[in-house]
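In this view, the complex is presented without one of its protein chains, the others remaining in place.
Letters A, B, C, D and E name the chains as they come in the text, with residue numbers starting at 1 for each one.
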Amino acid sequence: MSSQRIATVQPVDEGDATGKVAEIYADIRATKQIDFVPNFWRVLATNPAQLETVWTSLKRLMHPEAVGRTSALDPQTREIIALAVSATNGCAYCINSHTAAALKHGLDRSALGEVMAIAGLFNMTNALADGYQIEPDVKPPLE
Amino acid sequence: MSSQRIATVQPVDEGDATGKVAEIYADIRATKQIDFVPNFWRVLATNPAQLETVWTSLKRLMHPEAVGRTSALDPQTREIIALAVSATNGCAYCINSHTAAALKHGLDRSALGEVMAIAGLFNMTNALADGYQIEPDVKPPLE
Amino acid sequence: MSSQRIATVQPVDEGDATGKVAEIYADIRATKQIDFVPNFWRVLATNPAQLETVWTSLKRLMHPEAVGRTSALDPQTREIIALAVSATNGCAYCINSHTAAALKHGLDRSALGEVMAIAGLFNMTNALADGYQIEPDVKPPLE
Amino acid sequence: MSSQRIATVQPVDEGDATGKVAEIYADIRATKQIDFVPNFWRVLATNPAQLETVWTSLKRLMHPEAVGRTSALDPQTREIIALAVSATNGCAYCINSHTAAALKHGLDRSALGEVMAIAGLFNMTNALADGYQIEPDVKPPLE
Amino acid sequence: MSSQRIATVQPVDEGDATGKVAEIYADIRATKQIDFVPNFWRVLATNPAQLETVWTSLKRLMHPEAVGRTSALDPQTREIIALAVSATNGCAYCINSHTAAALKHGLDRSALGEVMAIAGLFNMTNALADGYQIEPDVKPPLE
Partner (left out) sequence: MSSQRIATVQPVDEGDATGKVAEIYADIRATKQIDFVPNFWRVLATNPAQLETVWTSLKRLMHPEAVGRTSALDPQTREIIALAVSATNGCAYCINSHTAAALKHGLDRSALGEVMAIAGLFNMTNALADGYQIEPDVKPPLE
């Protein structure tokens, strides 16, 4: 079965998935309510332990309701964190994916501009605080 | 007037500030409602244009009410972005400062754990998506 | 009015700009002496506060003469810093833009090689000094 | 012979250096015109091939006159690149060392502020250009 | 029960751990064959879901025998990867911890020098390849 080249490895097509991988593919489609398995997961599936590790972590943190957990953060805020991290690291796949998810969760393009502007701002201040080796003047309050 | 060594340069003490620097120091204390000027700003003041550039940006984005602007994000969410970026970059000064600010804005230590866990998660997925050079399968929807 | 897709958001075309955005677009063209508004600024314009914050900072630091300021660094050196940072972060847009600007300011391709070689070298030594957690043996002299 | 712990490994003291390591130590003192071997080099010496690789590279690029080479960049500009990279990466040892070197080469603390402000600025714009996945609108001119 | 301040939050002491956290603490001590719970895990425990997510991932990947899995990599190679990543990111806690673990798994300080030298080298070539925006000339062979 042929597959379009999308990465440095040949991804595992949905039609070729068996056992644990097929199970996780089904869980991804059900949990995310989508009708295909994104490239990211099909590439991780080239090593099933990797697929399971990453999916278990992401499901627990980003889909808490699916594991019976209550999150202190709403879905939009969780995607905002994903975006801020991905912009800082410059990860193209992740930026595309999490921008789409954030917009789907109601962030409009002006609010996206605030997220980006603030993420950009702190990349600037981080370089400055590190660049001068400034000592903390504040310790977070301990409860 | 002596000053403790806190950086690679000698910071400008509040008592030594004059002109534009003194004005900005006063604005920092008033806008942030604190009674001292943090190390970060006293170090930037070694070059007044730098102090003005960074303070103008931070004031506009993090204290929108002070410039008559309405932000689409609440103060806690803005500090969450600051924390996610600072954790990704590993900036000690910034992490201390923004953890304190986030707690002050009502994030408790369990919610802080969610912010960190999610920031950590996406540092992992960013390395994976980049490490395999995975092609985006989604384009953010254009309005 | 249609616009080519160039980012995760739809940029604001010059013909669609009004008010504050149109003003800043005009200032960008005049200050940079170019006859179009680069993609970067047209994307930032999706949130006018973001456009204003970033343009104000960049204008003050990279076009000091336009704000009546004197810089201690010449334009080529400023572009060299931009390049070294952008190479370290691997930002494609920025590398293209600042390589072009540095060449325009008189850096030839052999000198560009020195900038890159030195930026590369210190990315190596940074990883080594951090990787061994080496303690500083020198404190910068305080004036 | 005892040695203060300064890193994750025990550095090679000057009195303990023999053969290739002793030779390179002497070259470092002579080339840099200093009377001690900095921690960085004494730590790298725990693997002589590593010491030789890094010293050979740094000597060629940062002390071109010592290898009969002409550099297109002056010593202060070379240290500015080192600083901009080290601030971006947040490397404490390197920031201390290169701030001291830049000041020694005539950069004063106000000019240092410009280097930092510009390095900070482009860490911001890098995050923005990456965070929106903006396409280059310019290709550097080829000679 | 009092606890030394070791982070931006108050860690959960072993004596204070109950339920899921106490279970994971016991699993960490047993799996790693150590008689205390490292700071890292006691800090993550401030949010039990975070502790569980990270420990489950790390246990599966770094202690495969404990979950009945066979790894294609030996323990020393796994620690070498941890070190190379931590040196690249400049994470102090992680560098200390993984240097100790790598030495425990038989890497001596000369071999550690090779790991560091190679990690340093590729931080240099990464900056160069990115800094020039070089196009890949090779595609990894697909099986």
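By definition in this document, a contact is a pair of C-beta atoms (placed from the backbone, for glycine too) under 8 Å apart; a residue touches a chain by one contact, two chains touch by 3 or more.
Keep in mind that this is a model prediction, so the values were computed, not measured.
Although it is not drawn, the missing chain touches A, B, C, D, E when the whole complex is taken into account. Residue A:Asn89 is the one among A:Asn39, A:Ser71 or A:Asn89 that touches the chain missing from this view. When the whole complex is considered, the residue among B:Ala17, B:Ile81 or B:Leu121 that touches the unshown chain is B:Leu121. By the touch criterion stated above, the residues of chain C touching the omitted chain are 90, 95-96, 99, 109-114, 116-117, 120-121, 127. Residues of chain A in contact with the chain left out of this view: 8-10, 44, 46-47, 49-50, 53-54, 85, 89-91. Interface with the hidden chain, as seen from chain B, comprises residues 83, 86-88, 90, 92, 95-96, 116-117, 119-121, 123-128, 130-133.
The rule is simple: only the chains that are shown with their structure count from here on.
Minimum number of contact steps separating chain A from chain E: 1. When the contact pairs of B-D are matched by residue number against D-E, A-E or A-B, more than half turn up again in D-E.
Residue numbering at the chain D/chain E interface overlaps only partly, since under half of the positions present are found in both copies. Chain geometry summary: the mean Cα position of chain A and that of chain D are 35 Å apart.
Chain B and chain E have Cα centroids lying 28 Å from one another.
In chain B, the residues that touch at least two other chains are 8-10, 44, 49, 53-54, 57, 61, 85, 89-91, 96, 99, 109-111, 114, 117, 121, 139-140, 143.
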